[in-house]
Structure formats: structure tokens, C-alpha cells
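Heads up, one of the protein chains got dropped from this complex, but the rest are sitting where they should.
For clarity, chains are labelled A and B in written order, and residue numbers in each chain start from 1.
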Amino acid sequence: MAINYSIPEFEIVRNTDRCIGCRACERQCANEVHYYDPDLGKMMADDTKCVNCHRCVSICPTRALKIVKNNDTLRENANWTSENILEIYKQAATGGVLLSSMGNPKPLPVYWDKILINASQVTNPPIDPLREPMETKTFLGKKPEKIERDKDGKIVNNLSSQLELQVPIMFSAMSFGSISKNAHESLARAASELGTYYNTGEGGLHKDFYQYGPNTIVQVASGRFGVHKEYLEAGAAIEIKMGQGAKPGIGGHLPGTKSIGEVASTRMIPEGSDAISPAPHHDIYSIEDLRQLVYSLKEATEYKKPIIVKIAAVHNVAAIASGIARGGADIIAIDGFRGGTGAAPTRIRDNVGIPIELALASVDERLRQEGIRGQVSIVVGGSIRNSADVVKAIALGADAVYIGSAACIAMGCHQCRSCHMAKCNWGIATQRPDLVKRLNPDIASKNLVNLVSAWNHEIKEIMGGMGINSIESLKGNRLMLRGVGLTQKELDILGIKHAGE
Amino acid sequence: MKRIYVNEQWCLGCHLCEYNCAFANTNSENKCRENDMAKALKNKVINPRIRIEEKDDIHFAVSCRHCEDPLCVKGCIAGALSIVDGVINIDQDKCVGCYTCILSCPYGAIMPADSGSVIQKCELCTKNSCGEPACVKGCPNNAIVFEER
Partner (left out) sequence: MLKEGEIRIPSGCAISGIFSKSGKPLSGRSIIDSIATMHDRSNGLGGGFAGYGIYPQYKDAYAFHIFYDNTESRLQCEKFLDAHFDVINLSKIPTKKVASITNEPIIMRYFVNPLHNKLKESQLDEDEFTVQCVIKVNTTIDGAYVFSSGKNMGVFKAVGYPEDVGEFYRLDEYEGYCWTAHGRYPTNTPGWWGGAHPFAMLDYSIVHNGEISSYDANRRFVEMFGYKCTLLTDTEVITYIIDYLHRKQKLTLTEVAEVIAAPFWDTINSKSEEDKKRLTYLRNAFSSLLITGPFSILLGYDGGLMALNDRLKLRSMVVGEKDDMVYIASEECAIRVIEPNLDKLWSPKGGEPVIVTLEEGLR
């Protein structure tokens, strides 16, 4: 056997004074890191298998464990970093494409952190959300261009179908298959309780979850898995997925090992077969083809459901969005380059796409320049991390946001970025029954409701500080934002001034 | 009456309930749970009042169900077992260690105490400073619940 050059990324540090040998860590580690050595009479660990998911740390009743970065170092080199070298070793040994999960972890600029929010002083009073109404209800969908009246002069409701959100936050697409049934149930139940929506992703809709249809967005992606009439009719809206922020231009691949049981039946594919979503939709090679699919879906559902088109934030995103708006979509979802995924080629995840902040700013501005911003709503995702990000996104011009990674984290995800290994110790990104049962939807849905409610409280506080008492007055209100440490070009694209101006 | 119920669907077989039970019934001051638990249980073989039954992928915890018509109380020859507000209590001062209750409990929820000369059983943490039963509080997946049914 050739020499294995890899070095463990992490080191498990066990405080033997605290360890009582309950072996909970051993039982809870799907990667089989921990074990009890009867000869030594103590717990041991195999560092090479550890992904740093923190399940053992969280569950240890005596806090005897910590996971640290392995400080075994290759010779330091700012160009040939350990990461670069170790990845080469891996590829040299396997000949394979490197796979990763979740969002881009590279130290690229996070524009949210370079944008600051305004507050009222003296000339205009801040509003206290504990004393005055503070509204975050949002409607998504096409707005009418002209008022129509009936013969009595009453205004006719000529709005096309809309989505009504009590909070401007939705759960983004994560398929049943990429995440577990319990994770789906948690999202569905939380969305219902919050008065918002979750998204099936491209995995179909499990029969048990049709009851949450009024709070479900059903996705139609390039593989068309799980798509049938009842499915389309079950949701409140239909999302056509053209791309994903984590892997623009790349399709999806659910390995046969995951396409088992209900995952396969929900996708309507034979058990054990690989579920491959092609990179393009093979019936959409151009914008006019997209328009046909938009209208096919509208016809199929009698114009009762708004159609969302989801795209990855890429260089030409503004022009693409304009085309989509004119293509009949009611809502455009834009996914930034930090968006998460269950599995993506590492090089794609880390190098393709653009930041959502810039994409959003340019799309919103472009649609306004063309006078068609009212024809579509904009939803953005791709690493919305907290309520301040939500406020900044809406002030830049979004109608609402999608959260995926944040939702997973609320359910217990520790961002170990090992979803593609299908052994999620938190019961989220796995189909192994013994792991899936670790995610109790009673707990996880509550956590999701808590998270979104907490953010909503914070959004209200921030809005109140600005003297704004309804979310619609925040939308596109870029004067409420200032940049810090940004170049003039960046400020111009974001359409904001520098702090102090 | 509130009782401990176990939902097999959510039991992960992590055995933490056993350790929490064992810890709750030591004389720890409970200043810092993690430190005190290490101090209380380090190098000990625990003898908890709740036990995980398991085979293959099936796990569930078993502890006294506080039956309304309990065989253990009926069979106790020393008057050590009694029902107080629905909770089946053991008075270890009265217990003679005959193990009749152990043999008569259909659930196997009664076991000898460490000394072997008396028995022990779940008393819903009414005799320690735990408040809500420790197994319930410490269960990471809501598999053990304390509720009215």
C-alpha cells in the first residue's frame, strides 16, 4: 500500500479527569471516531475520521471533549498552503473531483458586513415597536400596472396570484433526499406556524406533507423528479430552479445509495438508481424556452400559483433577471455564491458565481431602470446569516429572503460541511434511519420558529430605529444604508453612499 | 398524574438518561453539572433506576411506570413500598431486601440498590433536588417526556 500523505484536520482532546466513560460519544458518532479500549480501560479516538460536527462535544454529559484544529503543520507557505497541498495528495491518490458541501468558506468579501444601517435622531422620531404597530407582512408576486374598476366604480382585484408572508423570510429549497424526512417535516411545520413558506427542492413532496401545501413552494428542476399534477397543485407556488448559488452551471447528483425507500418513491425513480439532474433543463436552452415552461406551469395550475424562477448569481445576472421578468415569472429568486448545498464540486463552489449583495443591487436597479420592478418580486438567498442581513437585503431592494444554511443551523447543523458523506450526525443531511431519528421535528420545528420569530423581533427593532413602521417602506430604501471600507465602484454598484457622506 | 413516558421513535440509545439518573441520585451539590457529574460518576459503575433496553436498531428506556394498581406494592412484605400522590415510593429503612417486588414487577423496573440489601426504583426525582425528572431533562431528543396523559 502506498503511503497515505493525508493528515487529520482535527484533533479530539479528551479531558480524562472529566470523562466518565459513558460512551455516549461512541454511540453518537456515525464516523466511528470514538471507541472504548478495554485493555486501557478508557475512551480513545481516531482523529482521521473526525469531521468536526461537534455531536460528541454537544452530547458529552461532563463536557470532557473538545475538537481542535490539528496543529500538525506542513512547512508554512502562503502560496502552497496546507489546504492546497493536501487536496493535491487527495486527488493524486484518487483521481477524483473534490467534493464539498454547504457554502463557500473562502475569505472573500462579505458585503453585508461592510454596510451599516441608519437610525433616526431629532428630526424624525424613532418608533418603539413595543408601543406602536410594526408590520412585516409581505406579499410576493406581480403588481398590476393599471387600476381597473367595475361599472359601479369599485376597484376590481386584478392582482395575479400572490404569496402572503407574515415575515419576509422563507426557507430555501432543500430536497427530500439531500435532507431527511424529519428535516422536511420540521421546515414544513415551522413554515405553517410562522405564516411563511418552505421549499421542496427537487425531490418531490412526500405524501405525508401534502397537508402543509398552503405553506409549500414546490420546485421543478432539470431532473423533473417527483413532478406530477397533484404535486404542482399541492403547493402555494411553483419554483423553476435554473441554478443554485453553490454550484452555478452544475446539475445535481443524488447517489443511488441515497435513493432508497421513500426518497426514491417520492422522486418517482427506481430504488437505488442515481438521481441525476442535468446542468441545463433540456427543454430550456434560451429565455423564450423558459417563458414556455413558465406558462406551461401556469396553464397546468390554472394561473392560481405564482411562478418563481430561481437563478444563481452570476456575472450577467441583471440582464438575465430582466429576461426572466419579461418571461412571465412572478418572482425571481437569486442565490448568491455563498449559498449552501448538499454536495458540489469544491472548485465550483469556491470559484463560481458572485456575491448576492452585488447581484441583488444590480438586479433591483436594472429592473427599476427598465420600469419593470413592479412586475416581479425579488427573493434573495445565499448566506443570509442574521436579521441585519435581512434588513440590508430588503433595503437594497429585495422583497424577501430565503434562508437555508441558517435554517439548518437552527435545526442543529454545525456546518461541518460533510453533507456529501451522508452520515450527518445531526439527522439533517442523511437518510440513515438511526441518524434521521436524531432530528425530532417537535424540537427542530420549534427551533426554526424561534429563530425566525427572533429575527422578526430584531427586524422590527431596527426598522423602528429608522422611523419605519412597515416593511414595504424599507424595500429598496438604500438611503438607509452606508458603506464602510468600500471602493467607489463597489458603492456605485450597491447604490449606496459611504458612511459620513 | 404526570408520568414518565418513553417514545421509542425518538430514543437514540445514547444512555444519557442512565447517567443523568445515577447522577441525580447521588448527594451532589450540583454547582456545576458537568464538573459534579464527573466527580460523582468518575470510575463508578452506575446503577441507574432507568435502563435502556436495546436490540439492533431498537432502543427505549424503561423505568417505573407508577402503575395505578401496582403488583410491587401489593407484594411488599415489609410495607416499604407505598403510593404517595400516585408516586410509588420506597422507604429503604423499612425495606428488608426480599426482592419480591423485583420479581413481581412485570416491567423489570425495580432493582437492588448498590448495597444489595435494599431495593431502589424510580421515584420521579421527588426525593432529590432535581425537580423535573433528570432523565427527562437530560434527554437530547425528547424521547423521554414527563406529562399528563
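As a convention for this text, a residue touches a chain if its C-beta (ideal position, glycine included) is under 8 Å from a C-beta of that chain, and two chains touch if they have at least 3 such contacts.
Because the structure is a prediction, the values reported are computed rather than measured.
Shown chains touched by the hidden one, complex as a whole: A. Contact with the chain that does not appear here is found for just one residue of A:R75, A:K146 or A:K489, A:K146. Considering the whole complex, the residue from A:C22, A:M102, A:I127 or A:I378 that touches the absent chain is A:I127. Contact residues of chain A toward the unshown chain are 120, 123-125, 127, 132-133, 135, 137, 139, 143-144, 146-147, 154-155, 157, 159, 162, 368, 371, 373-374, 397, 466-470, 472-480.
Basically, only the chains that are shown with their structure count from here on.
Between the CA-based centres of chain A and chain B the separation comes to 43 Å, rounded to the whole angstrom.
Residue ranges of chain A in contact with chain B, taken from their complex: 17-20, 22-24, 27-28, 58-59, 61-64, 433-434, 437-438, 440, 442-443. Chain B meets chain A in the complex at residues 9-10, 12-16, 18-20, 23, 33-35, 37-38, 41-44, 57, 138, 140-143.
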